[in-house]
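Take a look at this one; I'll ask things after.
The other protein chains are all here in position, but one chain of the complex has been omitted.
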Amino acid sequence: MDLGSDIYRQQILDHYRNPRNHGSLEEPTFTHEGENTMCGDLIEMDVELDDDDVITSVAFRGDGCAISQASASMLTERLIGMSLEEVDALDRDDMIDMLGVEISPMRVKCAVLAEKVVQDGADIHRGKIDLDRTNLDDS
Amino acid sequence: MDLGSDIYRQQILDHYRNPRNHGSLEEPTFTHEGENTMCGDLIEMDVELDDDDVITSVAFRGDGCAISQASASMLTERLIGMSLEEVDALDRDDMIDMLGVEISPMRVKCAVLAEKVVQDGADIHRGKIDLDRTNLDDS
Amino acid sequence: MGVTGSALLDVDRIRRDFPVLERRLGDDRPLVYLDNSATSLTPSPVVDAMATYYNEYNANVHRGLHQLSQEASIAYEDAHDAVAEFIGADGREEVIFTKNTTESLNLVAYSWGLEHLGPGDEVVITEMEHHAALVTWQQIARRTGATLRYIGLTDDGRLDMSSASERIGDDTAVVSAVHVSNTLGTVNPVDDLVDMAHEHDAIAVIDGAQAVPMRPVDVGSMDADFYAFSGHKMLGPTGIGVLYGKEELLQRLEPFLYGGSMIEKVTFDESRWNELPWKFEAGTPPIAEGIGLHRAVDYLESIGMDRIQRHEEALVSYALERFDALDDVEVYGPRDPATRGGLLAFNLETVHPHDLAQVMNDFAVAIRAGDHCTQPLHDRLDITASARASFYVYNQPSDIDVLIDGIDAARELFIA
Partner (left out) sequence: MGVTGSALLDVDRIRRDFPVLERRLGDDRPLVYLDNSATSLTPSPVVDAMATYYNEYNANVHRGLHQLSQEASIAYEDAHDAVAEFIGADGREEVIFTKNTTESLNLVAYSWGLEHLGPGDEVVITEMEHHAALVTWQQIARRTGATLRYIGLTDDGRLDMSSASERIGDDTAVVSAVHVSNTLGTVNPVDDLVDMAHEHDAIAVIDGAQAVPMRPVDVGSMDADFYAFSGHKMLGPTGIGVLYGKEELLQRLEPFLYGGSMIEKVTFDESRWNELPWKFEAGTPPIAEGIGLHRAVDYLESIGMDRIQRHEEALVSYALERFDALDDVEVYGPRDPATRGGLLAFNLETVHPHDLAQVMNDFAVAIRAGDHCTQPLHDRLDITASARASFYVYNQPSDIDVLIDGIDAARELFIA
């Protein structure tokens, strides 16, 4: 049985079972939370910036399906060292590429939740938007 | 072309073109009117009774399709000499038999309008029901 | 025969897609279907597309995770995109699938009307409205205390635009007008009506049930706020209608029907709504019907709506020419084929339209007789009923010849 060849590639399963940067930061520059009500996926992310607005550390916690949690874990690894401009430039295709598997249209929201959370968090931090929490179903 | 073999039998056409007992009575015992709103058929009938409640004369006027007007004309011929009990006993099948042709379900209302008008008129006359005018769509 | 051949479609080829045209009726005569304004026939590709859904990917939508549901969801969502493009809407957010034009108009009247109308407000409609709009606005006006006002007609059955200017004013909250009248055939100047509504900050609701099947329609350039039509009149299945609405209006509008899949989040105490267009599609939607409608749109586009419009005009033109030669027939509506849709309501003196339709049936000609759901218009024309012949892509000039033969036979039968 070769389920792994498809959506649950070893990598995703590994990140799901052993999430990287899981937990919270002592003194985050900003924290933001988002959900995908339809699926019940939840991601909360802490981000720490240096003086040049480059991400120095990041941590997340959450609840939900493998795609949402593994993509958050994978994203945190890539975020470190990124400037907020680079975060702004992330898009849906980056997330899907990063996961490295085919994502059915029904699950795209699971795959992009973590990206939206960090982007909205960064926007709020810079005063660009005013938002309590991200809700993917609103978009 | 044999259209006449079907619904527009010679008899019906004859009654439609030359309606019997058409017009009004000088001193009707009762008058009643009814319509078939959906089709726009209209029949008004005057009836004169003797002391035993037997119909001595009858006249009608109206507007509408051949079936409604011809069946009214044919019915007036049969009504003369009938007691009100006999009128009560008339039903839908009597009307269809009288027309002598197949009546499609869509046109049954056209065929029974005259019958309903005389029956409702007789009922009102005897105080059995209270009604302004017969409306087949209400039934 | 007076018909410009080049204006006509390749009817022989089109007819092969409509198996019902092989029906023979009565005295073994081939069916001549001239009741298209009531409902169009349905080509095999549309019937097949629905059968394929049932036989290959039968599932509920709303993004279930299993393969069949994914396929059905994508097909159903694609249908919205196809319809949006067909009518010039900005995207699927503006295209709500309902069950018919009637529900589409009720949706607007209930959701928009109950919220925005009150005493002092005026609802302006036309004397030629179909009951779907007329009765609905009449009743919603009654409930809200708003006043219903009618735009009158000219003697030749067009909208009286001076009456329109009088009726549409600062108290007008909504102007609701039929695009192509299903009785008079009149093509109304909807662009002007929309402009007049907007000048007075009213919304414009257009009933396109007879327009979308017959001619190119672009809701965007028309600038209508809402636009309603039915699948079954444009080669699609029964059980589906469309309501186009401007996105910003739909965003602000309260939902109409409540239930599954129109919500985003529900608790025992309150609910939040889903995104467009799903906010207005409660419960299991017409899935097979949406897929069928998509196929119908493809079919119409493969012919070309411009060419369909020319075909309709050519048939109406020929029919008017033949009717003109009969002096006991009265045809309602404008005379110019370029300003009317492909339908003709008429009366033969001395023969009741129901009798005419029945005689026609003996000729295997399907026409409609009655009030065509425009009773007040019939009152206005001082008639109780009329006969109506309406044409579509599979009709040909010889169908009109058979119609005229039937009229001649009926006259003979009833007057002889």
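Which chain is which? They are A, B and C, in the order written, and residues in each are numbered from 1.
Following the convention adopted for this analysis, contacts are C-beta pairs under 8 Å (C-beta built on N, C-alpha and C of every residue); 3 or more make two chains touch, one makes a residue touch a chain.
Model, not experiment: these values are computed from the prediction.
Engineer: May I ask you to name the displayed chains that the omitted chain touches in the full complex?
Structural biologist: A, B, C
Engineer: Which candidate, C:101, C:172 or C:309, sits in contact with the chain we can't see?
Structural biologist: Counting the whole complex, the residue in contact with the absent chain is C:101.
Engineer: Determine which one of C:75, C:357 or C:393 touches the chain that has been left out.
Structural biologist: C:357
Engineer: Check each of C:192, C:248, C:328 or C:379 against the chain that is not shown and name the one that touches it.
Structural biologist: Answering carefully, the residue with contact to the hidden chain is C:379.
Engineer: From the listed residues C:56, C:306, C:324 or C:349, report the one that touches the chain absent from this view.
Structural biologist: Of all options in C:56, C:306, C:324 or C:349, contact with the hidden chain holds for C:56.
Engineer: Of A:25, A:65 or A:131, which sits in contact with the chain we cannot see?
Structural biologist: Touches the omitted chain: A:65.
Engineer: By the contact criterion defined above, which parts of subunit B meet the unshown chain? Give residue numbers in ascending order.
Structural biologist: On the subunit B side, contact with the omitted chain comes from 37-38, 104-107, 135, 137-139.
Engineer: Using the document's contact rule, name the residues of subunit C that touch the chain not shown here.
Structural biologist: 19-20, 23, 25-26, 31, 33, 35, 38-39, 41-42, 44, 46-47, 50-51, 54-60, 64-69, 99-103, 105-106, 109-110, 127, 130-132, 134-136, 138-139, 148, 150, 230, 232, 237-241, 257-263, 265-271, 282-289, 354, 357-358, 360-361, 364-370, 373, 375-376, 379
Engineer: Go through subunit A and note every residue touching the omitted chain.
Structural biologist: That gives, for subunit A, the contact residues 1-4, 6-8, 13, 16-17, 38-40, 63-67, 107, 110.
Rule of thumb we're sticking to: only the chains that are shown with their structure count from here on.
Engineer: Can you tell me, using the touch rule above, whether these chains form a line, ring, star, complete graph or other shape?
Structural biologist: Shape = line; chains linked end to end, path left open.
Engineer: Just the number, please: Cα centre separation of subunit B and subunit C in whole Å.
Structural biologist: Distance between chain centres: 38 Å.
Engineer: Need the CA-centroid distance for the pair subunit A / subunit B, whole Å please.
Structural biologist: Taking the mean C-alpha position of each chain, the two centres sit 80 Å apart.
Engineer: Return the distance between the CA-based centres of subunit A and subunit C, expressed in whole Å.
Structural biologist: Using C-alpha averages as centres, the distance is 48 Å.
Engineer: Residues touching two or more other chains, restricted to subunit B: which are they?
Structural biologist: none
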